[in-house]
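Let me give you the structure first, and then I'll get to my questions.
Shown here: the complex without one of its protein chains, the others still in place.
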Amino acid sequence: MFDHGQPSYAEVNKDVLATMLETGPKYWILLGTTMGVAGICFFMPWFYQLIVGVGAAGMNRNAVWGTYLSNFIFWIGLSHSGTLLSAVLHITNSPWRKAIYRSAEAMTLFSLMTAALFVMVHVGRVWFVHWSFPIPNQMGLWPNFRSPLMFDVMAITTYLTASSIFIYMGSVPDFAAVRDASTGLRRRLYTIFSFGWRGTAREWHTLGWAYTFFAVFVVPLAVSVHSIVSWDFALSIVPGLHHTIFAPYFVCGAIYSGTAGIVTVMYCLRKFLHFEKYIGQVHLDSLGKLLIALSLIWSYINILELFSSWYGGTSFELEALKFRLIGFYAPLYWEMILFCAFVPLLMLSKKIRWSWNKMLVISILINIGMLTERFIIVATSQPRKFLPDAFGFYFPSWIEISITIGSFAIFATLFLIFIKWVPSISIYEVKETLKPLRRDA
Amino acid sequence: MAVIGAFAYEEDFLAAAENLKASGFDNISLLSPLPLEEAQEVLGLGKSPVRRFSLAGAILGGICGFAMAAGTALVFILPTGGRTIITLPPFLVITYEMTILFGVLFTLLGFHFVSGLPAWRDKPYLPSANIDHFVVVVEGAAGEQVARAEAIIRDAGADEIRHVEEDQ
Amino acid sequence: MSTFVEKLRSYRKPGYYDEFDYHWTMTIDLDRCTGCEACVVACQAENNLPIVGEERFAQSREIKWIRIERYWEGEYPNVKMGFIPMLCQQCDDAPCETACPVYATYHNQDGLNTQIYNRCIGTRTCAVYCPYEVRYFNWFTYTWDEPLEQQLNPDVSVREKGVMEKCTFCIQRIRIAKDNAKDDDERRVRDGEVVPACVQSCPTEAMVFGNSKDPGSKVSKMMKNPRGYKVLEELNTSPSIVYLTKAHS
Partner (left out) sequence: MSKISRRDLLQYIGAGGVGAVGGVLYGESVQRNVELLIPQVVPPDDYSPGVASWYNTVCNQCSAGCGISVRIREGKAKKIEGNPVHPVSQGRTCARGQAGLNALYNPDRIRTPLQNAGQRGSGSFEEISWGDALATVGSRLGRLKIENNASRVRLLTGRVRGRLDELFAQFMGLLGSDHYQQYDFTYPSALMAANKTSYGTDVLPYYDIKNATFVLSFGADYLGTWISPVHHSLAYGHLRHGQEGRRGKTVQIEPRMSLTGASADEWIPARPGTEGLLALGIAHALVSDGRYQGSDRDEWSTALAAFSPARVSAETEVSDDKISQLAREFGASAASLAIAGGAAAAGTNAVASVVAVNALNHIAGNLGKPGGVIFNSEQAFSSAAASRPAGHQGVLDLTEAMEAGDVEVLLVHDANPVYALPENVRFQQALQNVPLIVALSSFPDETTEMADLILPTNTYLESWGDDVPDPGVGFPVASISQPVVAPLYDTLSAGDIVLSLARQIGGELPIRMRWGTMEEFIRDRWREEYNKRESAGEAQEFEAFWQASLEAGVWGQPGADSGGNSVPSTSSTIASIANPVSMFAGGESDYPLVLHPYLTATFLDGRGANLPWLQELPDPMTSVVYGSWAELNPATAAEMGIKDGDVLEISSPTGTVRVPALTFPAIRPDVVAMPIGQGHKGYGRYAGDRGANPIHVVANQIDTQSGELAWAATRVKIKRTGEKLQIIKTDGVTRTLGRQILAPKNDHG
């Protein structure tokens, strides 16, 4: 588990807290850059769009959903492995989870927030978006719970709440460690954050139980969230979207892209926060194997989807299929197949699976593929619906492209802030993986 | 008066805890930098009542979820898509989400309730308990109990022993 | 308890209404339709549809609540053209209605698929779900070059950016007719008293509008025509528009 020998308990505290308490100029430059990019690429175009209308984006009559929605799915998907993986591995007691779960959960939280931002960017009148919350409004009207979008609202708020609680509760003992290691304002803040945690057996006991329940709740929740997101599409009758397979397809794709995202984040943590001691080959290897499995499932579902479209044999489905496979966006489709179905097979080789750099490249390619997949779903089905006369075409505008780029900067900004506020590796759980000290040792 | 003993080794700490318990000290806290099942066993902590909160929350959430979906549909009847007012399949999805939401929230509540956190008052504590030391705290000791507890802790091999006045 | 169960049962009845008050229905005879598009301009005039401009057309962002679709059949010289006016089908089992999270679209007592602009937050889900693609989104707030705005119909609201809109069967005309009927001794609206702008203008009288619940109405008779069919009937959306297919001499 530890590539560089086992650290002592005190070392764990020191190493992890150092990433929070010691901040070099590099960090500030990086943070400034990501915030700047987020401001210029995301918020400024969005502000412009708020003034002129959603027409600033490239969507049109034939494709009223565009990259905003496909990005929304992408970010929701990316959120999936964090909490889900963490919870599953917690329940199944997999020790290799412990070094990586905190950052994975953070990824969940921040990609969910980014996804929620895309909802705001997507809707036509964001200033009335609160009408879709289940709270009484001035019209005396409640939202329509029959709408798949309402499922989304419910699922995503629940997911956001549960994930925040999950990550927060897991961090309480670590907040106490920060409190003990710091002075002044920070100490006061972390006193509050840590709830006065002492680490008594009773506290541990309660936290352990509560945490397990959180995990038990989060697993079906996470599965439901992406199923529900898929139903936004599948509950329509649009050819190319109206597929039974969509829920598992989306869940699988979500976990797939999320797991790849974890690899990317792990690489960065290891590289920039010097966690080589804690994040080792075993993690990479396990994630690599998981990715292979997921890519095979993903490929299978994809084939199934094509098959059912073809086998159905209706003009609707065939036309949508044709547009997807050989239409304008066919290059993107085949790029997605290459990145998500074939490239991951390289990981069958242990040499590749054990190489941090190669795994980084593969994980990024997978996520590019998954980003494309979501775009393909949105951009190739709507313009090929039922009435051929209304067949159309959609191409994103520069505003959409800029906002897409900006969203990555937002995610990065949130993550950079996170690593300074929360220990990005769980201190106490890493200690659990260490062999206990014995007097005779 | 509280007696605090810090141990560098888990086994010494557990031995001290057991001895204290055997000597009739009931009001002891066992502080450790990581969860120790053995320590919980010493204190006789079995199944946590948190689970009851989770169950109650989940049930309540489920009921509330369905009630919200069905109730709001009844309050302001707006037919859509030829569906029934109480449309079961979509409302079950809402019920499901609300079950989980309330389950999580009640589990959180249960955690706070059962663990006694947040605790804003200063309690006997050593910061090293959150790094690499295992700490036994004997609370509410008075008179000769203090010396007896101290002896047990010292015998078990504590690195450091302190006495703290409790602000009762 | 039993009343509760009864009540619950009644709420499980599809569509909620035991029956519609009126069931506004349209028939469009494709054998009469010449594709002249008088209806398209009539709708634009009646319903304050914006003049979107060349650039917006190039971006496929036009707003035409009723449009003429054209389909070629065969190759030169045996080539035929089929026109079909396409407008909101006012489906009784409308896919768009369930999609809206804020109830901006719902089915009213008259069997109309209504769109409430004030409630709309612009998720555009309804437009994705609509198989007839007759929902149009306000990508921008459109303005009229002065003094064209003086033409705007005061009975119809002008929509702002971010709002979905679509054919309403000229609900403002229906309302006026119903009000008049109510004032006139609470009588029912007579056949032919309400005509949407498109139906009114149609120079070949290809469109007939009326209450299909009234067996004596012209539209009820037209619906019985053996040439009648509904577009994309297999999708089971129960449209309120019956088309009469082209006949042959």
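Chains here go by letter, A, B and C, matching the order in which they are written, and residues are numbered from 1 within each.
Definition applied: a residue touches a chain if its C-beta (ideal position, glycine included) is under 8 Å from a C-beta of that chain, and two chains touch if they have at least 3 such contacts.
Given the structure is predicted, the values throughout are model-derived calculations rather than measurements.
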Chain not shown, its touching partners among those shown: A, C
Listed residues A:W197, A:F214 or A:F386, member touching the removed chain: A:F386
Option touching the unshown chain, where C:V134, C:A197, C:V219 or C:I241 are the choices: C:A197
Of A:F316, A:F339, A:F415 or A:Y428, the one touching the omitted chain in the full complex: A:F316
Absent chain, residues of subunit A that touch it: 62, 315-316, 319, 383, 386-392
Subunit C, residues in touch with the chain not shown (by the definition above): 29-38, 40-42, 44-46, 51-52, 54, 57-58, 60, 62, 64, 67-73, 75-77, 79-84, 145-148, 150-154, 197, 200-206, 229, 231-234, 245-249
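Simple rule for what comes next: only the chains that are shown with their structure count from here on.
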Interface with the most contact pairs, given as the two chains involved: A-B
Whole-Å separation of chain centres (CA-atom averages), subunit A against subunit B: 30
Gap in Å, rounded to a whole number, between the CA centres of subunit C and subunit A: 42
Where subunit C touches two or more other chains at once, by residue number: 95, 98, 100, 103
Overlap residues in subunit A, where contacts from two or more other chains coincide: 141, 143-144, 146-148, 150
Residue ranges of subunit A touching subunit B (in the complex, touch as defined): 8-10, 13, 134, 140-148, 150-151, 154-155, 157-158, 161-162, 165, 169, 172-173, 176-177, 180-181, 192, 195-210, 213-214, 217-218, 220-221, 224, 228, 427-429, 431-432, 436-439
Residues of subunit C defined as touching subunit A within the complex: 56, 59-62, 69-71, 86, 95, 98-103, 118-125, 127-129, 131-133, 136-141, 160-164, 232, 235
Residue numbers on subunit A that touch subunit C, as the complex places them: 52-55, 58-62, 64-65, 122-126, 128-129, 131-132, 139, 141, 143-144, 146-150, 153, 232, 235-238, 382, 385-390, 392-393
